[in-house]
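As you look at this complex, bear in mind that one protein chain is not there, while each of the others sits in place.
Let's turn to chain A:
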Amino acid sequence: MALPPPDPQFVLRGTGAAVHALHFSCGNQEPDVPILFSGSENGFIHVWNLKTHRVDKTLDGHGGRSVYCVETMGGKNRLLSQGRDQRICLWDLAEGRTSVTNSVFTENVGFCRCTLLKVAQGRWLMAMAAKGPEEVQVLELPSKTSVCTLKPEVGAKLGMPMCLKLWQHNCDSQPLLLAGYEDGSVVLWNLLMGKALSQLVCHQEPVMSLDFDLEKAKGISGSSEKVLSIWSLNEQQNLQVYKTHKLVNAGISDITIRPDKKILATAGWDHRIRIFGWKKLKPLAVLDYHTATVHCVSFSDHRNPSERLLAAGSKDHRISIWSIYAQT
């Protein structure tokens, strides 16, 4: 007899606008409080205290334009946010400050979330959609020097880059970029040479979101259609479709794999969050709480496994926090 799906552990209200981005920062020990950053359509970034369930700070750096990406850079004191005002802002939040230390003008009016990768102490690589129509630019932060610009070949007709992920096998190997495009294909780029290593058409519609598991060299992508596509990377750095999974309703906004690689969560346009087992993509649960499209999902980085949480931000202005499969 299957149990009914659990209710949210708690719900954060008060953003006042649709929530587009979420990021946890709970790795620190006591007395640091676990924190959740959320980016909203009204341009605010809220810093939520997960103990009191209230907003500790509100950051306003994007001039009222929607914030669609928030990431931390090595701890909760350094924050990166990307907004529709074509800016990526770097924040310094230590000791109660809320100031923008640096910003990058992307000249891109799209919705593609940028991706970060730490390559060395204090040095980061960031990939973002660039000014040119199908281009992705990789910058080094905090120096803001351009590492490379990845342009698909002429006539490839990939469309806009929709989602990006930077990764590297280990600290010494070269960084690689996975990019999902508007035409439904996922491309693996080599940053050093600025060339595409492999291209795979996974979907008939734009790739909305993707995530990648380094250890298994397997990734998953979601689109505006009803299919989730799982693909793998073989030794020759070629992408191959491994499996597809058909959903009940069309449209996925966000996919994320939990850090322990056991489960993954998808945010759906049908207001539901779906949990799957990552090994075999076994459907595990359908969390039906929100009353509008769920825009983003994020797993927390708690050190203690039993405290792990899942957060989902939706167009209905609410952030639901779930504790699911925390025991395994």
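Quick note on the criterion: a contact is a pair of C-beta atoms (placed from the backbone, for glycine too) under 8 Å apart; a residue touches a chain by one contact, two chains touch by 3 or more; residues count from 1.
What we mean here is this: contacts and distances are computed from a predicted model.
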Chain left out of the displayed complex - its UniProt protein name, from "ATP synthase subunit a", "Telomere length regulation protein TEL2 homolog", "Cytoplasmic tRNA 2-thiolation protein 2" or "glutathione transferase": "Telomere length regulation protein TEL2 homolog"
Options A:R13, A:R97 or A:K282, residue touching the unrepresented chain: A:K282
Contacts of chain A with the absent chain, listed as residue ranges: 2-6, 248-249, 262-263, 270-272, 277-280, 282-286, 288, 325, 328
